[in-house]
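Here the complex is missing one protein chain, while the rest keep their positions.
Right after this comes chain A.
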Amino acid sequence: MDTDVLIIGAGPAGIVAAIETASKGLNVTIIDESNLLGGQLRQQTQMLQSLPSPYQSMRGFELAQDLTNQLTQFPIRYLLEHRIIGIYANGSLGITDELNVFPIMAKKIIVATGATENAISFPKWTLPGIMTIGAAQTLVNRDFVIPGKSAVIVGSTDFAMDIIHQLIDVGINIKGIIEQQPTIQAREMKKVNELYDIGLPFYVNASIKEARGIGEVKEVDIQLQDRVFTEYVDLVLVDGGRSPILDLFYQLNCSFGFGDKLGGWVPSYNQSFQTSVNDVFIAGNATGISVHGALLITGKIAATSVCEELEVLSREEAEKQSAELWKELESREYTDVFQERIKHIESYKSPMLKNQFIS
């Protein structure tokens, strides 16, 4: 199987990249392990505020629908419920539909594999009933399953604040939010204050000392600076932040840099969102964890670069388009994240990890 552009990951960044490249007449294939397009957007019921023009502020699943509708105008090849297993010596990628494996050869690859939630460990964190907060969101909004009656939340990012509101809406009793740092990590204070106002306890400089239960979590000991107390819960939701998913970049022999605010190790890329491997581009949360608006813009920039390289967009046009998108990215994303992204790009030529795969 051959294609001009192979897009890996059908979340917001991947879909935008598909729309941009396919609208220039390129032959586009998009692959995702899920059975539907939209990625994480599908279970996001929160309003997304930072979307770039022409998108109005809308809910995650609505954006997924909007993006999917735009895709239908173009003759794109969909490989849903397909996974990449690795790369072969001739540069083709091995793809499985769970029955067989077949190779696909692409002129350009855009990897938009997104991010994964980080775990937080404490004694008995492997008990059933303890899961990431994103897993709880998937259960509630996608599968219509309420994972528990009363919960404590470990971590306090914006991602968690959005989901806590949704959990309260379906009747889950939130007994407290535990943050290890001295301050709440969320930046959208409006959402935090709404939770304060309904009397939800926030504990800072706090952690879970231990969880207990036989076969499932029944209680947790919460360690504060001056005391320990026990809460009786059947759900512990951990919010350890998110990190880019790197497996495929590693397999493709991409180099990596490190950025705390981007989520840790991040594949190296330049202003065109081109990785250290010429034909491999990157988009979305894999470029560093950011707001939804930024995911869409990075997908557009990567696609613009690919269009230029495949000569369906003139150099001047691509540069102009890219410069505008970069301006918009700067205006949509948190300043410290944007600055770390720039720093990451500046270290493109001197990555911290390189030639990992072939040693």
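FYI, contacts are C-beta pairs under 8 Å (C-beta built on N, C-alpha and C of every residue); 3 or more make two chains touch, one makes a residue touch a chain; residues count from 1.
Basically, contacts and distances are computed from a predicted model.
Asks: For the chain that's not shown, choose its UniProt protein name out of "ABC transporter substrate-binding protein", "NADH-quinone oxidoreductase subunit J", "Bacterioferritin-associated ferredoxin" or "Sulfate transport system permease protein CysW".
Replies: "Bacterioferritin-associated ferredoxin"
Asks: Which of these touches the unseen chain: A:27, A:166, A:180 or A:251?
Replies: Once the missing chain is taken into account, the touching residue is A:251.
Asks: Specify the residue from the set A:81, A:210, A:234 or A:330 that touches the hidden chain.
Replies: Touches the omitted chain: A:210.
Asks: Could I get the residues of chain A that touch the absent chain, sorted low to high?
Replies: Residues 83-89, 94, 96, 98-103, 116, 118-119, 121-126, 209-210, 240, 243, 246-248, 250-251, 256, 258, 260, 264-265, 352-353, 356-359 of chain A touch the chain absent from view.
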